[in-house]
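Excluded from the complex is one protein chain; the other protein chains are retained at their positions.
Right after this comes subunit A.
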Amino acid sequence: MKRRFLTVRLLWNVLFYVLSIGIAVFMFLPFFWSLITSFKPSEDIFSMPIRWLPSKISLEHYRTAFTTVPFGLYFWNTLVLAVLGVIANLFFGSLSGYAFAKLPFRLNKILFLVLLSAMMIPGVVTLIPSFYVLKHFPFIGGNDWYGAGGNGLLNTIWGVVLPGASGSFAVFFMRQFFLTLPSDMMEMARLEGSSEFRIFRSIYLPLTKPALATLGIFTFQAGWNSFLWPMIVLNDPNKATIQMGLQAFSYNHKTDFGPVMAGAMVAILPILILFVFLQKYFVQGIAFSGVKG
């Protein structure tokens, strides 16, 4: 009886590790393989049978990638867009999240519900009209008060950042977090005569650091990885993002797998570094999006 139990246990352990390792290898192999490819000397890349490790580490593909197209510039452009997106969402998200969670006003519930239900609107619906709105933004980019004459916010970083500057998710996320904080602190502060803005700024906001970190990482990842919308808004090649640059590069250099993989690694790297250092916040963010259902 006991021996049978032990055998079953052993079998189950073997099965568990075979399955888990198999899945993990499948998930990880594409990274490993493209990383290896990006460091292989050109003559190794097409060698058959496959070479798991490069005969020598070579940086030539990274040099090629960075000299053929301005990857450095794309990297910088994307960083600016992503960071602006993060700042805007943290600022507007925490302001309105706080208002919806802690301040009583007549339209509180209804406005929040409207914002929330807007999360269900598929992005494709607003794709073309948002373009129209950007193009005909009054007084900007050569437009007159009627929104005609120029290109408005098209081809500017604001055209990319503003439509998502206060995402419904950010507002919702921050509101849920502020709800978990007790309200008696604000009553105390009011008795002492603090202004409403001061209560928000120096009492509640410092308590939301973990939530801000999680939201910031999420927004950064979304901004860094976004592709279609920047491609629509930005026409000037000097303003292109890294995803646009990578797509054009791989399109124009279909068989240069070494440099293309080097480019792909550069596009993945920042998020990977963030993940290594801030793993906790990533997982919290995802788990939150699961709990809200």
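Quick note on the criterion: a contact is a pair of C-beta atoms (placed from the backbone, for glycine too) under 8 Å apart; a residue touches a chain by one contact, two chains touch by 3 or more; residues count from 1.
Convention: contacts and distances are computed from a predicted model.
Taking the options "Cytochrome c", "Sugar ABC transporter permease", "Spermidine/putrescine transport system ATP-binding protein" or "Aspartyl/glutamyl-tRNA(Asn/Gln) amidotransferase subunit B" in turn, only "Sugar ABC transporter permease" matches the UniProt protein name of the chain that is not displayed. Checked against the full complex, the candidates A:F100, A:F177 or A:Y281 give a single residue touching the omitted chain, namely A:F100.
Only one of the listed residues, A:V86, A:I157 or A:A267, touches the absent chain: A:A267. Per the touch definition above, the residue from A:L115, A:I157, A:L215 or A:L234 contacting the chain not shown is A:L115. Interface residues of subunit A facing the missing partner chain: 13, 16-17, 19-21, 23-24, 26-31, 33-34, 37, 45-46, 48-50, 92-93, 95-96, 98-100, 103-108, 111, 115, 118, 120-133, 135, 162-166, 168, 171, 190, 196-197, 200, 221, 224-228, 232, 243, 246-247, 250, 257, 260-261, 263-264, 267-268, 271-272, 275, 279, 282-283, 286-287, 289-293.
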